[in-house]
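The other protein chains are all here in position, but one chain of the complex has been omitted.
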Amino acid sequence: MRDLETTVLYNRPLAGETWQLGLLAPDYDQLARPGQFVMLRLTAGSDPLLRRPFGIFRCRTLPPLCTGQASQPAVELLYKVVGRGTRLLSSLHSGDRVALLGPLGRGFDLTDCAPTALLVAGGIGVAPLYLLAEQLLRQGRQVRLLLGGRRRDDILAVTEFERLGVETYVATDDGSLGEQGLVTQVLERKLGRFPQASVFACGPMAMLRAVERLCRQAAVPLQVSLEALMACGVGACLGCVVPGQAHQEDQPDYRCTCKQGPVFDAQELLWPQEDSQ
Amino acid sequence: MRDLETTVLYNRPLAGETWQLGLLAPDYDQLARPGQFVMLRLTAGSDPLLRRPFGIFRCRTLPPLCTGQASQPAVELLYKVVGRGTRLLSSLHSGDRVALLGPLGRGFDLTDCAPTALLVAGGIGVAPLYLLAEQLLRQGRQVRLLLGGRRRDDILAVTEFERLGVETYVATDDGSLGEQGLVTQVLERKLGRFPQASVFACGPMAMLRAVERLCRQAAVPLQVSLEALMACGVGACLGCVVPGQAHQEDQPDYRCTCKQGPVFDAQELLWPQEDSQ
Amino acid sequence: MNPPVSCPLEQTENPPVQLAVDLAGLRLRNPVMPASGTFGYGEEFAPYVDLETLGAIVTKGISLRPKAGNPTPRLAETASGMLNAIGLQNVGVEAFARDKVPFLRQLQTPVIVNFFGNSLDEYEQVAARLAEIDRVDAVELNISCPNVKQGGIVFGTDPAAAAEVVGRVRRHLRVPLIVKLTPNVTDIGLMARAAEDAGADAISCINTLTGMAVDLQRRRLHLANKTGGLSGPAIKPVALRLVYQAVRAVSIPVIGIGGIASAEDALEFLLVGARAVQVGTANLVNPAVMGQIVSGMEAFCRERNIGDINDWIGSLQEE
Partner (left out) sequence: MNPPVSCPLEQTENPPVQLAVDLAGLRLRNPVMPASGTFGYGEEFAPYVDLETLGAIVTKGISLRPKAGNPTPRLAETASGMLNAIGLQNVGVEAFARDKVPFLRQLQTPVIVNFFGNSLDEYEQVAARLAEIDRVDAVELNISCPNVKQGGIVFGTDPAAAAEVVGRVRRHLRVPLIVKLTPNVTDIGLMARAAEDAGADAISCINTLTGMAVDLQRRRLHLANKTGGLSGPAIKPVALRLVYQAVRAVSIPVIGIGGIASAEDALEFLLVGARAVQVGTANLVNPAVMGQIVSGMEAFCRERNIGDINDWIGSLQEE
């Protein structure tokens, strides 16, 4: 993990408000573990002040054809324009400079993964799952990807996963792509078919809560990748904490999402009680 | 004068740290008077917060050949990278958006100009003199341009003026272009030859002071274009004031550079006493 | 001729948003007005914003006699903010009455005159003179300007002194008296209550935070006056906190000021309880900004089905 002043190789719209950003990043193919993230500094000025966290989508080598020069090692991020920082990001041109801190955080733990892995993503939550799928396949696991979103535009990177040989299932709220409904319905069916699966999930909190409930009921292991407001990304500011499993008002058990996460074993965390939902 | 969200047409290095910026600006050829300026907003964020003032260099119509589309009316600025704002400006690409407030201020008064006009510029101070030269020529005046600078790279836009048919004299501190010495030495000689000339000057304060002294001694009319720290550019904040001719500590006579200037008749202003130099 | 069918229908679906607010008896057509010293005497901005679309006009601070202000440099840019040490340069109350009021008289928009003095007597004299001028619809008493050594700073940081100047000025005035507070105090609530008790009809806060800038090259302070007032987006978080506290300390209306540059910013101040807002530095950066704030506010309300801005004001959810 280190801080790199680097260059934008490409930055292009993908679908809807989602963009694909390639940054020159030697060694990331060696360094980056599935589920890790980077902190991007977007401006030399002080507004916006803080870096923005993004999951590492994949590492690739751009052939000379693309770069016009030598082949270039790139890290690729997928991002959705949701506010000032990401809007600013979408205005960057190839050749512009950004500062890239990473790879950061604890990624997915692949050691005890079952023969079948179910990857569950909500929208842009698919970003950190590509490297995971790649590595699980390399380890001989069967990988199935369950993608959910509001509409067609939220379903991202299907082609990339299919090129890896991952079977993909899609559900959208409005039925504009795949089946109509929630991705958790798909998960419920798959858990019926693969009762011994390992589950890995990334997406909005509401989705993660539902996934956690299903996995707990099915008694299958689950790892989740969380998002939290972050200032530093390196465990210094304590801004990004989530309550751990043993957390109580007077007996605190806070974990840093940036350093002890962003990937947690579901059992490490404190999930809201069923009735409080 | 109005505020226009507009588009960068081109932005390219000229010489040394000086750049040439073309902005889409319909009507500027109608609106802009010689010596007026614009306030440019460089970023949608709030750092840097304030707009930056720049003299209007010229107005032109870019032929379809240059734009790839229809002809485009452009306002052109010359700027020197001296700090954060101008550095940021130099990173803009064609197609980027900026906000352009202008044309602002009181420009040169051409009504009583003598048959021979001597234009004196120090470095980037040449910027507001091009429109002036154009208009004086149109009115049948003889125009001579005296350019001074530290070195070769500070001498700008000579070709553009020569294309207008303006005779140009250059002096540099290090003699790397034109004669070696100060532009005021050139002015002194020219005033000897044209004792009835009208003088127009823009450049660093030290140069303006020397020009004022020469013109006062030679009893020729002088108009100077000043620079001052500006926040608003429209006469509201009172940040840009300079002492007027009658200014005294207890009887203030402050003038706004942005609204009552940037061009002043030298006699309107309070110049430091000879012995205080 | 029949009116087009869609018109009344549309009106039923989208009734106009009610933006008018009452400020101590003064009816403003909307809660948006300029902050003193950033909008000249109004005239300067006529090319950029329709003055009749503003809630009010607030003038540059006026004193008894013309005032030169500070020597230059008077400005310094800072991160997301600026320092000014204009030193309250102004034309004085007589020239104001003679040269500036005629323009203001043509407007429907209420005129609020900001003023200050260098002593209790001077404060009183300006107030008395302003009371004689028609089209001074309210006054804003600046007890908080940190730039002038003999100026407001004493009145603005000591509750007893503030109460005295407010009380003395109050006697001369029939129009609403707004007291403008400085943020450079330990307890804004104390100051706000002192002003209320002494007869203020409204509070406006905040004035600028006292700051400095250094010129490394010259090894000097950047401003000729050494200190200056910090304004702009940088101070918004501090201003929001102080407005929140002031609103909870008094029962008179509070005008929120500090770093407002968008409709969202303005809506934030209203949400924590400000009855109206003033826009300062943003006018300098974007002279058309207040028009944009008013229309952005209207659009926001329309989207959320807020029929009356008064329903939004102070509607912060707290447990």
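Should a chain be cited, it is by its letter among A, B and C, assigned in written order, with residues numbered from 1 in that chain.
The working rule: contacts are C-beta pairs under 8 Å (C-beta built on N, C-alpha and C of every residue); 3 or more make two chains touch, one makes a residue touch a chain.
Given the structure is predicted, the values throughout are model-derived calculations rather than measurements.
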{"item": "Partner chains on view for the chain not depicted", "value": "A, B, C"}
{"item": "Identified contact with the non-displayed chain, of A:L177, A:V234 or A:L270", "value": "A:V234"}
{"item": "Listed residues C:G25, C:P47 or C:P237, member touching the removed chain", "value": "C:P237"}
{"item": "Touching residue (missing chain; options C:L26, C:A56, C:L83 or C:L104)", "value": "C:L83"}
{"item": "Chain not shown, touching residues in chain A", "value": "1-3, 41, 46-51, 99, 101, 228-232, 234-242, 249-250, 252, 254, 259"}
{"item": "Residue ranges of chain B at the interface with the undisplayed chain", "value": "45-47"}
{"item": "Chain not shown, touching residues in chain C", "value": "76, 78-81, 83, 157, 184-186, 209-214, 216, 218-221, 226-228, 230, 232-238, 240-241, 244, 259, 264, 267-268, 271-272, 315-318"}
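Keep in mind that, in the parts below, only the chains that are shown with their structure count from here on.
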{"item": "Chain contact topology (line, ring, star, complete or other)", "value": "complete"}
{"item": "Relative to chain C, chain with the most remote C-alpha centre", "value": "A"}
{"item": "Inter-chain pair with the most contacting C-beta pairs", "value": "B-C"}
{"item": "Intercentroid distance (Cα basis), chain B paired with chain A, Å", "value": "53"}
{"item": "Chain centre separation in whole Å, for chain C relative to chain A (CA means)", "value": "46"}
{"item": "Centre-of-Cα separation between chain C and chain B, whole angstrom", "value": "36"}
{"item": "Numbers and ranges of chain B residues touching at least 2 other chains", "value": "46-48"}
{"item": "Touching two or more other chains - residues of chain C", "value": "79-80, 233"}
